[in-house]
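Written below as structure tokens is the structure these notes are about.
Only one protein chain is missing; all other protein chains are in place.
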Amino acid sequence: MTQAIHIDNEDWLSGIRSFLATVMDKTGIDAMLVPTRLAVKNRIMPMLVSDPARLAQADPLSPAFPVNGAKQLARLTRLPAGGKLAAVLRPCEIRAFNELVKLNQGKRDDVVIVGIDCPGALSNTDFRAFADRHETIDAATQAFCATAFSGGPVDEAAAFTSACRACNHPTPDGADIAVELFGTDPTHGLTARARTEMGEAVLAGLDLPPAEAVLPQRKTALTETLDRRRQYRKQMFASVAGATDTIRGLSAYLADCVNCYNCRAACPVCYCTTCVFTTDTFRHEPFQYLQWARRKGGVKMPTDTLFFHLTRMAHMSTACVGCGQCTNACPNDIPLSDLFSLVGHHTQEAFGYVAGLDLSQRPPMCGFEKEEYGEVVGI
Amino acid sequence: MDRKIGSALVAGAGISGIRASIDLAQMGYRVTLIDRAPHMGGILSQLDYQFPTDRCGMCRMLPMLDRDAGIQTCLRKGLFHENIDVLLGTTLAAVEGEPGRFEVALNQAPSPIDPDRCIGCGQCSDACPVSVPDAFNAGLTPRKAVYLPVPHNIPNTYTIDPAACTRCGACEPVCPTSAIRLSAMGRQAFRILVVDDESIIRQSLDAWLGDEEGYTVETAASGPEALEKLAATPFHLMLLDIKMPGMDGVTVLEKARIIRPSLNVLMMTAYATVETAVDAMKIGAMDYLIKPFEPESLIPKVAAAYEALQKTAYRRQTVGAIVLATGTTCFDPSVGKNPMGYGIVPHVVTSLAFERMLSGTGPDGGRLLRPSDKRPVKKAAWIQCVGSRDLQTGADFCSTACCMFALKEAAVARRVAGDDFQATIIYMDLRTFGKNFERYGQQTTSTEGIRLERGRVHSIVPTPGSGDVTIRWTSASGKIREECFDLVVLSIGQRANPHTTALAEGLGIDTDGFGFVKTAPFSDTRTLRGGIFAGGTLTGPTDIAESVIRASSAAVNASRTIHRAGGGLAEKADDLVSCRDVACEPPRILAVLCRCENNPEYEKALDVLSARLQQDPAVARVKILDRICTAQGWDSLKETVSATVNRVLVGACRTFIYGKKTRGLAAAFGLDPVLMEAVAMDHHQGLAAPATVAAIMAGLSRLKNVSMEKDQGIAVVNRALVVGGGIAGMSAALAIADHGVDVTLVEASDRLGGNLAWLHQTIDGTPIAPFLEDIIGQIEKHPKIEVMINSRVVGAFGQAGHFFSTIETAGEPTTTAEHGAVILATGGGEAPTDEYGYGTSEAVVTQKELETRIHEGRLDTDGITAVAMIQCVGSREEPRNYCSRVCCPTALKQALWLKSRKPDLQVYILYRDMMTCGLSEAWYTEARRQGILFFQYRPDRKPEVRITADEAAPVSVRLHDPILDAPVEIAADLLVLATGIQPRLPETLALAYGAERDRDGFFLEADSKWRPVEALKAGVFGCGIVLSPRSIAEAVATAEAAAGRALAILTADRLPAARTTAIVRHSLCTLCLRCIETCPYDARFLDDTGQRVLVNPAMCQGCGDCATVCPNSAAIVEGFTHRSMFGAIEGAMAV
Amino acid sequence: MNYLYYPGCSLTASAREYDLATRAVMAAAGVDLTEIDGWTCCGASAAAPISDLLSLSLSARNLALAEQTTADGQILVPCSACYLNLKKAHEALRSHAKQRTMINEALAAVKLNATGSVRVRHLLDVLAVDLGARHLAPLITRSLSGLAVAPYYGCQCLRPYPEFDDPERPVSMEPLIEATGASVHVWEAGGRCCGASLVSTHPEAGLKRVCSILKAARGADLIVTVCPMCQMNLDAWQPKASRMAGEDLSITVLYLPQLLGLAMGLSHHELGLDLNLAVLGSFREKMF
Partner (left out) sequence: MHPHLISGSPTTHDDSDAMAPIGNLVNACIQCGTCTASCPNALEMDLTPRKMWRLVILGRLSDVMASRTFILCSDCYTCTLRCPRGLPLTRAMEALKGIAFARRETQHRRSRLFYETFMQTVRRYGRIREMAFMTRYFTAMKNPAEPFRFAPLGLKLMGKGKVEMGGGKSTEIPLAALFEKVAALERTPDKPLGKGG
């Protein structure tokens, strides 16, 4: 069923812009959520674009990853929006969105998702420096694209985030339309391939020429990328596990935490409207603080920093897609994403679950299975 | 609706008695539950595992609605409900009066151990020198004469086995709480004063009555001495000599009657003074004896006086109705003619003993070891029908439960002993006749690797040179098999309780030849005396599920009796005391700690604990009181009442006591019961133990953070909707309507009656039509029942307490019924078939068609000479892989009917396993006796049917006879196919009420054993053959059971919500809906806007699954807020 | 104690020693035996297949004679087959009115009438229950310690009427054997069938029973029996059984009263020990 089209004779950025504009035009999309250059500053943010002309500033290929767009898309699809929507997302954004859909926070049926091969992204700090080294944002993106998809270094000063280096799902498997870039020569146009019936319907209506079958170069590039990432992931897991395998180690890992909760705000799958940590639950009685102090001779204030992270792990590690936004958001440079990826990997493995990939797979602990009762209580 | 209250007596605290008691208590009655044994639970207290879950699960019987009326704890440990009084060691001595107002006399065995004082420390048992086999472990372990009847009971009070106790007195002084008074036990409590001037008489009477007979005897050598003793202490009987120097007997008698007017006096006289003795009787002596006399003439007179005294001690009370559930006993193979090696050959055990061997509280802590040499058991054989289906042991009945019991034991044993455990079950017919039994059997035997052998074992001998057991049987093919096993398990059958006959005689109800209580036609629970009903196995052997159903049926019938008589015997419920509103006050807690030991360490621990408590500003005061569990201690607790505190924390060793008394305590303080918290200070752990301190600190935290919001519950529509107008639907409707509750009875066809319309008679020859007419008559004239024929339910929604159903009636406008509960009794019918030539010849009919022909008088028996019947047509194999249970008795019924019409008619019954469970086995025996021929066939070798052109014998059936190991050909005039029953429960109907269907389309019950007539969703019930195939009486029992369970909802104005239920904090809710998905009780739902998650507080069981999946505490369970949980954890961590 | 005595045909011929020993031991125990005057054959196992009525009448004839002597007496019967037949007749007379009528119609031909008033007792029943080890022990003058005795009960004193012992696992002889000072050989064969008349009519089948019992007795010094048929099968056929088994199965076989008599110090002549067919030399040396 896969139908693919070829977008030719242009550089990737122009190609993708014209492709998105065509999609919007020909498919009757009312608005499209896409990373776009801000009018007010040389920065890229997800933007809900309703005027196709604004797509000239769209830049889904940039290594900028200021927020995980899944959360934004969930806001748009939670209830009927009154118009047809499309979204251009990174693979990890799609996976996070899928998790939110499972949790009834967004609706997948109401949106056409265009996913783009992701070679990785830069932290906000790194991106700002990277962008500032180029004349224009477009130039920065062009420079990035020139090497990123063939596996070469992006820039001498800027490196992919740890989360991206450890990412083992760089292709947009859950998209309706996937834009394939790995192993492709930037000068030879790009391929958009339908992954769902909805995607197929969209592409069929575009009057664009069909693409060839998947290129062998793409396969090679992907295999190499994945090998490299697996290796990194393994090392990273080993070192995080070593550093956090005791309460003391874990406390040290998270010692710089000041309960700003930025990580929670940045996390795409932390979906609660009001987090329990901002309710009065943790505003303990003064007597309680005193008791703690009495018992140990002194208690760190604010309290409950470790507990906050443990709670977040308990709540969202089964849904963690490893996008790295928590690390990106931390003002104190705690490598949270490494820790959460590691824990997520184990909890998901325990339930035979992979976050974000299969919409039909129910999240763990969603139902009450009589048979599990005996296992759990041990009788 | 009539709001009547009353009280009932339930005799027998086994599973059935518990079920009946809970049902009656939930309907609002005061229940007195008695049991002869010193413990609850009957035989099930010894069983850890039940199929099909291979676990226990008895607790599922606990009330789901108004949970707070009882304490939710393991039912094998105890039953605590505010409407139920449990009296153990008690028997029903006499019943007088009429239904609705029975005066009952209860004989309570005097307890030498004061349960209020016993702390279960076990020092008495350590001191006891007597060792006897422990019946709880089926004799596999020894116990002392003073012992715990069941190791897991709450309260775990020691008791004395009067038969084993030697009255040595070793236990009395070691008891730390002085709870033991041996003198209170039996005859020892009967005090006799012997007054005679001859020392030889005094001595010999002391020896006869004291040493030999066990009474307490004191002697006096003269009248004045006797009067002195009488004045000092009371006596029950005085043996008084007439001729004594100084003061003579008559004078003593006169004076004694002034001191002790009720004293029994037995005069002893020489022949010469008989006349004086006669005169003495005129002034109050009870009798006289002429000297010299033998013990034989004295002892009965003393015994009579003793018995008379016992009777005066009977507890008397008035009850409206009586439920008997005294159950059965297990067959003891050692007493029969064929002991099956039991008690003779080592390593032959009963199935009950095997159950104990598997148990964690058994002899080997749940490791499967042989009793004597403790070698692991790796190869065991189960021998079925020991004491069942055996006329030699007087059992022309099937014990019904043993086949499944053996399958379960084998499956569990395999799990316990490992995959290399080999199990062999040697059986006669594998009776997998109940719901899902067949599949359980097939699955167990295939996946669990259990070998089934058809045969009957006789010879059981020790294997020479080892502790193994060699058994011998004839295999199906006729080969004599001899095999050696590590262990042989005798699947012992049920036997009527030996006490049943005496009980029945006393109550004026009948028993059958086997000792089971006889019931009225078409009922399993109505005895022949009005107002007295029987539950469980009392009316015939059966399994747990049916026992539970019968118990519920008996309970609802008891309730009907009380209603009919006007009710009103219960003690008046206390008026609700108004509570102080303390919601806006900061917590001021009174902490009360119980002191039950007097030693310095305990004192020190109490000091430390109270200092800890006092640190918390929320604790206003800490009080230490002595032994709160005693009446005195409780009074001192009540004296602490003060308005300066607004919460009370009680730390004591046996919290169940306070659980029951909480409301009273709360009333004393003028506080809501939720503000009382009782915490267990486990004395086994010691007061200073971290676990004890943690528990108390946790309790403190719970109390600080307790929520005082109380849900008002759900208003109940006092009407029932019964769907289906067959016998089950009609019986349910009548049972409910008899309680003054409105019933709408919806029937799809144009008349009531269902399958009964075409049934002719029962197997015992009772005609069905008059019964049906009677029932329909009752329905039609019942003012509370509205019948809607030609109607069907097309849609429904709602919750327990308030449902809305849309009903479509042919030719009339659609109506909506509002009701509080629904009973689905849509029944089922004979399954269709195209096997065995059905449809190709008039000579091939189904059992229903045969019955109809007989019923309509269309069967010409003169014209036929042979009838063949094939059983299990399309049954017990996929897709209808279940036993329809009624077909075998039906085949016997028809065969016997045919034989009675035409004795030389040949009837052949081709069967797989004859499923004549319970008392219907006798009909099987009778059918064999009558010369009906039976041929067993296997599903892989089914009979072949040929329709011939021969008019004399139009049907030819060929099959393989396994006994002859030869083909057999039967020529018959008529072939009758038993196709079984298939249910009629439309999926849409089930779904409309949130009920589910099982894979065969039957109503899926919440739990096959413990809640057999209700859906998991509250307020939805099923009965009759929509539950599973069953006979008329069994269908009626399920209908009455369902009615009873529904009445627990329908008799209330509001469904009270329990204290511990889940709530939703909407401002926090993200609407991820995981809580709805995860709720096992369907208590959560999305409101009509789709923007709010709601909880039905009556259905919510407070399990906390929702709170677990909710990440931000939008779903919480009352009493388990984060705050209080943190406090509890903090309390535990702070130690 | 006084019993009517029905010796039965065997005890007048092939089992004469059983008769001698029974009378001798009973006399020594102070029990009077009154032989039923004019007793006839009980019909053995041959009458029943020919005719039930004949079988019952033949036995009832003896009961009628006994009733004439002592209406409420008890008949002591040493032979198990006779015991069973008399018991069946007794049962028919007591419990089946129709059968009682038929039997008495038949007995009318020999001018007798039976009511079933006398009780039928097996010798073992009387020894074990009425006398018992308690009564016999004081009479023991010679300890048989060192002897291992295999108690063989056979069938018909145990089955089908479980009158005085467990028909599956009989034990009634054990206290008696122990009273003599001998030990009981523990075996499973005590109540197993000896083959009965099959040993004569179908030796290929019957002798197998004999073999298996003799094999099971291995380790015992002797077998004791309480039935002439059993005795004959176990002693007279020993050589043939040994040939069949291919091994020597010889063992001493005595009647129970013979064993008791030995312990009571009675002479072998009084006990008819010379008449026994299987008394091994070793045993003879030890005991005589």
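By written order: A, B and C. Residues from 1 in each chain.
Quick note on the criterion: a contact is a pair of C-beta atoms (placed from the backbone, for glycine too) under 8 Å apart; a residue touches a chain by one contact, two chains touch by 3 or more.
In this text the structure is predicted, and so the values were computed from the model without any measurement.
Participant: Relative to the complete complex, which of the depicted chains are touched by the chain excluded from display?
Facilitator: The omitted chain makes contact with B, C across the full complex.
Participant: Quick one: say which of B:97, B:246, B:300 or B:478 touches the chain that got left out.
Facilitator: Final answer for the missing-chain contact: B:478.
Participant: Taking the full complex into account, find the residue in B:313, B:583 or B:964 that is in contact with the omitted chain.
Facilitator: Answering carefully, the residue with contact to the hidden chain is B:964.
Participant: Quick one: which of C:90, C:122 or C:159 touches the chain that's been left out?
Facilitator: Of all options in C:90, C:122 or C:159, contact with the hidden chain holds for C:159.
Participant: Among C:4, C:26, C:196 or C:234, which one touches the chain that has been omitted from the display?
Facilitator: Result: among the candidates, C:196 touches the missing chain.
Participant: May I ask you to list the residues on chain B that touch the chain which is not drawn?
Facilitator: Looking at chain B, the ones touching the missing chain are residues 337-338, 385, 389-392, 428, 455-459, 472-475, 478, 480, 864-867, 904-906, 908, 924-925, 928-931, 933-934, 936, 952-953, 958, 961, 963-964, 966-973.
Participant: Kindly note down the residues of chain C that lie in touch with the hidden chain.
Facilitator: 9-10, 12-16, 38-41, 43-54, 56-58, 61, 98-99, 102, 105-110, 155-156, 158-160, 162, 167-168, 192-198, 200-206, 208-209, 236-237, 239, 274-275, 277
Everything below uses one rule, namely that only the chains that are shown with their structure count from here on.
Participant: Please work out the Cα centroid separation of chain A and chain B, and write it as a whole number of Å.
Facilitator: Distance between chain centres: 58 Å.
Participant: Can you give the whole-Å distance between the Cα centres of chain B and chain C?
Facilitator: The answer is 53 Å.
Participant: From the mean C-alpha coordinate of chain A to that of chain C, what's the distance rounded to whole Å?
Facilitator: About 99 Å separates the centre of chain A from that of chain C.
Participant: Give the list of chain B residues in touch with chain A in this complex.
Facilitator: Chain B residues touching chain A: 53, 55, 615-618, 1067-1074, 1077-1080, 1105, 1108-1109, 1111-1114, 1122-1123, 1126, 1130, 1134.
Participant: State the interface residues of chain A toward chain B in the complex, per the touch definition above.
Facilitator: 103-105, 271-276, 279, 281, 287-288, 291, 295, 315-316, 363, 365-368, 374, 379
Participant: Which residues, counting only chain B, touch chain C once they are in their complex?
Facilitator: Those residues of chain B that touch chain C are 337-339, 344, 461.
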